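Left out: one protein chain. Kept in place: all the others.
The letters A, B and C name the chains in turn, as written, and every chain counts its residues from 1.
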Amino acid sequence: MKRIGVFVCWCGTNIANTVNIEAVTEAAGKMPGVVYAGNYKYMCSEIGQSKIKSAIIREKLDRFVVASCSPRMHESTFRKTAAAAGLNPYLVEIANIREHCSWVHKNKGEATAKAIALIRAAVAKAARDKELWATQIPVEHRALVIGGGIGGIQAALDIADAGFEVDLVERTPSIGGHMAQLDKTFPTLDCSACILTPKMGEAASHPKITLYTYSEVEKVDGYVGNFEATIRKKARSVDLEKCTGCGICWEKCPSRVKSEFDEALSMRKAIYIPFPQAVPNVPVIDRASCRWFTREKCGICRKTCPAGAVNFDQEDEVLQKKYGAIVVATGFDVLDLDDFGEYSYGKHPDVLTSLEFERILNSSGPTGGRLLRPSNQSPPKNVVFIQCVGSRDKSRGKPYCSKICCMYSAKHVILFKEKYPEAQAYVFYIDIRTAGKDFEEFHRRAVEEYGALYLKGSAGKVFPDGDKLLVKGVDSLSGHALEIEADMVVLATAIKAKSDAPQLARLLGISTDTHAFFMEAHPKLRPVEAHTAGIFLAGACQGPKDIPETVSQASGAAAKAIVLLSKENLLSDPCVSEVNESLCTGCLACIKVCPYSAITEKTIEEKIHGKALQRRVAEVNVALCQGCGSCTVSCRPGAVNLKGFTNEQIMAEVDAICL
Amino acid sequence: MSVNLKQGPFEPLIIAFCCNWCSYAGGDLAGTGRMTYPANVRVIRVPCSSCVSSNFILRAFQRGADGVVVAGCHPGDCHYTSGNYFARRRFLLLQRFLEFLGMEPERFQVHWISASEGNRFAAVMTETTEKIRALGPNRKLRDTR
Amino acid sequence: MKITRDNLCSSIVKEIAEISGENVAGCYQCGKCTAACPVNTVMDILPHQVLRFLQLGLVEALLNCNTIWICASCFTCAGRCPRGVDLPGIMEALRLILLRKRGFSRIKAGVIPRVADKGMPEQALVSAFRKYTR
Partner (left out) sequence: MKQLSERIKEAAFGSLSSGQVEMVIGWQKGPLWWQSFPAFITDPGETASLIWDPFSVSNLNKYLLNEVPKKKIALFLKGCDALGFNQLLRDGRVEREKVLLFGIPCDGLVDPARVEATGLSKGLLQVKKEREELVFYYKEGQRKAPARDFYYSKCLSCRYPNPVTCDEMLGEAVPCQPLERFANVSKLEAASLEERFTYWSRHFSRCIRCFACRNVCPACSCRECIFDIAEPRWLGKAKESGETLFYHITRAYHVAGRCVDCGECARICPLGIPLAELNRKFIKDINELYGEYDAGADLDKEAPLLTFKSDDPDVSA
């Protein structure tokens, strides 16, 4: 007979106020197999845990149930308690009588009855708990960083500096990301390139970092410590080793295409480097617009290349590499403004998104840093900045705050006024959010020193009026509807998750929130980890973020990855599937539903009527199995069972909870 | 079964199988946010919605559940990548089959509730309880012993 | 209503800034001045709105309101302003502009009751002179 102990936690008043602790303890004491039931104010405290430990010894308990908060909170705590008292840690069950009971029900009688039912189920499950032992799995001491923006670069540098190999995979031809597109950075107005390019160079030259630019992660298999990624190095058509970056090829190239880096405000060639400081400083041929690849004519780049680096026959290269940890730093996209016709964006050249404005301000941008109206190349005298375009807009845009717009709009005001001190900046805002070191002061400078007129309210319509733009807005503080004649209108467009973030999430087996930003394991306590062990998040792929935050998160993610990589072995969760070979029919349906390819076929030999016969059965690789249990349902006779959640256990829970 | 046998107005018993990563966490969040829902709902934690066998669902009905809910991550968000996709097929077929046998379709429901949808968890549980309450006790699939 | 750069930096706006020595851009419209004002109930434009109107260059409305005459120059607003804006100074500037236009006419010092002489801010006295010359 099992000797089960039940420990009911008051959680101060959190449980005790709604659940009758005495009644619950008394009822638990009478449950089948229970030899001891007690309660204490805070079971998770030192005293609470020592009460459990001494009860285990005194009452010779061989397993126990804690009725307390969610197992997601303290299951691991009480498992450690069990281990400390010499019990196998998997002989512990938690009845969640706080989150799932006392906090959601008001009627004490009902909550007490439910708490008893939940404990009854946990006791029934505990009675069928078996000792489980974690196995050691080795760790591959290499990290994969996906995304070569400032977040990815920082994470890669930190991990590499700790002495681990890092592969940095970037989809575009150069690392640098959005930060490379920026002119200055708030709140210090450092030149973005000046602070970014040294980091890019450092990443490129770091002996422990391998850059895979113009490359994509296609597949990720495996599990924490042992991921296996398939990386496609797209054909660059230029030999990375031979090319000297002299630039003759792109000077001579006759094909002109809109530059992605310049937000389509300038033209690039079919063979190009996205921007002058690109790393690697090796061009790539955009085959879709190259004459050689589209019409089999031209070939000028190949003819003129002094290094003989242009190679039209280059093919995609597919690599398979093993990694212990993965850092995801894929950044963000800018919201598409198709649904926002009122701003005349796309209809009038003087209406720009902030990122486009940034390119125009930038000395390496399409205008060489001269801030002129795109429509007629004249200096703008009045510029209207409109914030929250698509942000905090739950009907047409995104309900969240994009977080960086208040600050970069202030920056834009300052940069604009620096160029044209006599000009006037107007900023429509809903709220000004300047939470950050030196942020409020920076914003106030834009208002007080640079005289920007901040108008609380939004602009309802922007339309051409002669050679100007007429902005109709409101100042809700004075209650006046306003009209402003503008030379340019700059829209602080919402930032959103990368449009293919859900696909990447699926590929990695991590989750996304409602807006397709990657979900952290815990919003407060595990903000740089994904739910899937061994995968870490950095930067705006997890939610809108500015540069300092991205860099901090990247270093945080790197630290977490380093902790993992510096281990020789990991302990695997023993709650994995196992096959009862005598029941297994060998239909192998389980193989089909396993997301981790953790089940394979094997042949066993058994004696039937004295004759040795072979038959096939399923076999679980405990290192690959992640314990989802999908296989158990695909198995009709129940030959596959998930340890820790066996059919017997769940069935016993059902029986007990329905009583 | 005491829930249904006791005196007074009918109180349904709802068993909810919740996946550990999304729906159970959503339930936890409902708790943290003190969003109330009826105490008729009792949750069984499972790793994934794909780990919920029809056997458990039928067993719950046999043992006196008036309604069964399976809750998992939204399709595409499965912690185990694809579990809920399999579950979606399994349960849609089961749901339609139970209806074919004459069971009220409301009694077996599947919901996708993410870890951030505490309010949805509470709303789904409240709504389900009220629906089942209106239907009355499950007499069709339960054991009479 | 049209807002233009000319309005925003009109000569009268500059004059107000000059007389008061205040940069109205410093105000972020928290409204504490109005909340603290002991006579706000009888003003037609509230104190924080005075600043907002100035930020928007809407001086005409201010020159025609009763607020600047009701303001007692008690300095509660200035004392509580988180941005350190001297609103009484601005009120005074507005009054001064009107008075200058209209010509000087002072109240006689002898008319001031003696009690008012003690502990009263000088500017309150000065503004009283201005107000009672209407």
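Keep in mind that, in the parts below, contacts are C-beta pairs under 8 Å (C-beta built on N, C-alpha and C of every residue); 3 or more make two chains touch, one makes a residue touch a chain.
The shown structure was predicted, so the numbers you read here are calculated from the model rather than taken from an experiment.
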Touching partners, among the displayed chains, of the absent chain: A, B
Contact with the hidden chain (one of B:W21, B:Y37 or B:F86): B:F86
In subunit A, positions touching the absent partner: 582-589, 592-593, 608, 611, 613, 615-616, 634, 636-638, 647-648, 651
Footprint left on subunit B by the chain that the document does not show: 54-55, 58-59, 61-62, 75-76, 82, 85-86, 88-104, 106, 109-112, 140-145
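FYI, only the chains that are shown with their structure count from here on.
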Whole-Å gap between the CA centroids of subunit A and subunit C: 54
Distance between the centres, which are taken as Cα means, of subunit B and subunit A, whole angstrom: 30
Two or more partner chains touched - positions in subunit C: none
Contacts with two or more other chains, residues of subunit B listed in rising order: none
Subunit B to subunit A touching residues, read off their complex: 1-2, 13, 15, 20-22, 24-25, 27-28, 30-32, 34-39, 42-48, 50-56, 59-60, 63-65, 73, 76-77, 79-83, 86-87, 90, 114-116, 122
Parts of subunit A lying in touch with subunit C, wherever the complex brings them together: 381-382, 423-424, 426, 432, 444, 447-448, 451, 453, 456, 475, 477-478, 480-485
Subunit A residues touching subunit B - in the complex, by the definition given at the top: 70-73, 96, 98-101, 103-107, 110-111, 113-114, 117-118, 121, 502, 505-506, 509, 511-514, 519, 531-532, 575, 593, 595-596, 626-630, 632-634, 642, 645, 647, 650-651, 653-655, 657-659
